[in-house]
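Removed from the display is one protein chain of the complex; every other protein chain stays in position.
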Amino acid sequence: MSRVALLRLAVVVGFVAVVELLCRLGVITPLTMIPPSAMLLSLVHLIADGEVNADLVFTLTNIAAAITLSIVSGFILGVIIHALPRLRRVVDPLLAAYYAVPTFVFYPLLLVVLGVNRLPLIVIGAMFGVVGMTVSTIDGIDRIPRVLMKTASAYDMNPITAALLIKLPAATPHLFTGVKLAVTYSVIGVVAGEFILSIAGMGRSIAFAYNDLDNTKMYGLLLLLLTITTLLNVALQLIEQRLYKRWGRA
Amino acid sequence: MMAVARPSEADVEPSAPIAGATLGAEGITHVFASAAGGPGVKALDNVDLTLARGEFFSVIGPSGCGKSTLLEIASGLMVPTEGQVSFEGNVLRGKVPDGIGIVFQEDASFAWLSVWDNVAFGLRRRSVDPAEIRRRVDYAVAFMGLQDFSQSYPAQLSGGMRQRVCIARTLVLQPRLILLDEPFGALDQQTRLLMGEEVLRLWRETGATVMLITHSLDEAAMLADRVGIMSARPGRFIETLSTGWPRERDSGIVADPRFGELTAAMWSLLRAESMRSMRRGGA
Partner (left out) sequence: MTRRLDSLWFALGVIALWQALYQIAGDEALASPWQTLRQAAEMLASAGFWNHVEATFEAFGWAVLLSIVLGLAIGLVLGFSKLAGEVFEPILNALYAIPKITLYPVILLFFGLGLPAKVAFGTIHGIFPIILLSMNGVRSIRPVVRKTARALGLSGSETIRTILLPAALPEIFSGIRIGFALTLLGTLIGELFASNRGIGFLLLRAADRQDVPMTMALILFLFVIAAAAGAGLLAIDRKLHHKA
């Protein structure tokens, strides 16, 4: 292991150790936070018991649906906006402002329109992620070097073939940034929605545990959520690295 | 020790005698340490170089032969693994002395300053009085033909103009030795010829000593009093040719028959070295 990786490990382990110590010594009370070791134990129990399974499946499927929705709609929106420069100029500052507005205020609206079920959760999750995907798509298409399109013409390609065989692969590194954003935000949107809506899912379980002052269960669930998202991100990182290795940075 | 000029088929003038050498470099060897701790890369191998005061010296060699490394060592930016460099009699120890100006290969203009402020930058750091700064910057800007763009920003200018900004910025400090590292590498051939004339004009008016690195045979042949030909890595001087051109020269010199003979002589020396470098993956 390289020196840098060792240092990094030391930093992380050190931090966890300090927190563990502070908890055990009572500097941090159990009402506020339980020691990391206890969190891990709780996590193991939760998985072993299996009571969290239904919630997990619910949340994960919601997240998957939200991600798909935001990637597809973000991509389509991005292509459209890019193709209409006048629209783009108008929409640019709005896209930047979008993140400041808590999109889940549209929640009540969605509940009425879609019903009190998982659909509003999925849509909220997607709404969070769609803008990131849109902006990345626009950026990605921007950066396709014109010489590649000239090459497509030299091969006498029609627009759709050119889009699929040249534009899409060429823009992929950038699109991938959008995908990462879509994933991150979809998770936030879905779980936050579950917090508030409380019909099912990990969000609801966490909210219930919080309200019941059951810190053990709550922190166990939080750790589980953290583990899942970390694994997701690591997977995305690995894919991204392979992409960049083969294809180079845009 | 100076590499001796060898007369070519053409009637070439012998090099001028050295009257107070501006730059002396002896036994320069430089090895770049490898990151993993294995054997390093030897960029330069026992190079000697002397620049006479006021002469125009060009260095030409294949890709990766260590020309840029030599320039950075000659300027004081880098300290060589072996050997030493002295500028006007003083040994350089890792700091660039006043009196040496450098123009790099890449665009080094400051994106956040206007052209005028870019050129004034170096002067402002020294205690030069504002009226004098204004005078010298105006002169340098006009000299490099940038007066219509003095309030523009580098992002708004072409590559050639940005290089002119860098040259003006160096010029305004009145250096006695000017080092140029492939300054026109990113430009097209015709612009290069014209920029070459600019450099000659600069050289004549300032009376400075100039060392220019290039990989263009034409450029070396046209601009220099002497051309040093470097081998493939590890770099050393194979040969130095004297061009014998008059001081008042411009790009029209490409028409002179001696020009063709010179470039032919250079290529006959370089060709094998270039192939060696290319096979190594350098080209």
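Observations, loosely collected:
Per-chain numbering from 1; labels A and B assigned in written order.
The criterion applied here is as follows: a contact is a pair of C-beta atoms (placed from the backbone, for glycine too) under 8 Å apart; a residue touches a chain by one contact, two chains touch by 3 or more.
Since the model is a prediction, treat every value here as computed from it, not as a measurement.
The chain that is not drawn here is touched, among residues A:23, A:170, A:187 or A:200, by A:187.
Check A:141, A:179 or A:206 against the missing chain and you find that the one touching it is A:206. For the options B:98, B:132, B:205 or B:250, the residue in contact with the chain missing from this view is B:98. Seen from subunit A, the chain kept out of the figure touches residues 4, 7-8, 11-12, 31-33, 86-87, 89-94, 96-97, 99-102, 105-109, 112-113, 184, 187-188, 191-192, 195, 203, 206, 210, 215, 218, 222, 225-226, 229-230, 233, 237. Counting the whole complex, the residues of subunit B in touch with the unshown chain are 72, 75, 77, 95-98, 100-102, 104-108, 110-113, 121-122, 125, 153-156, 173.
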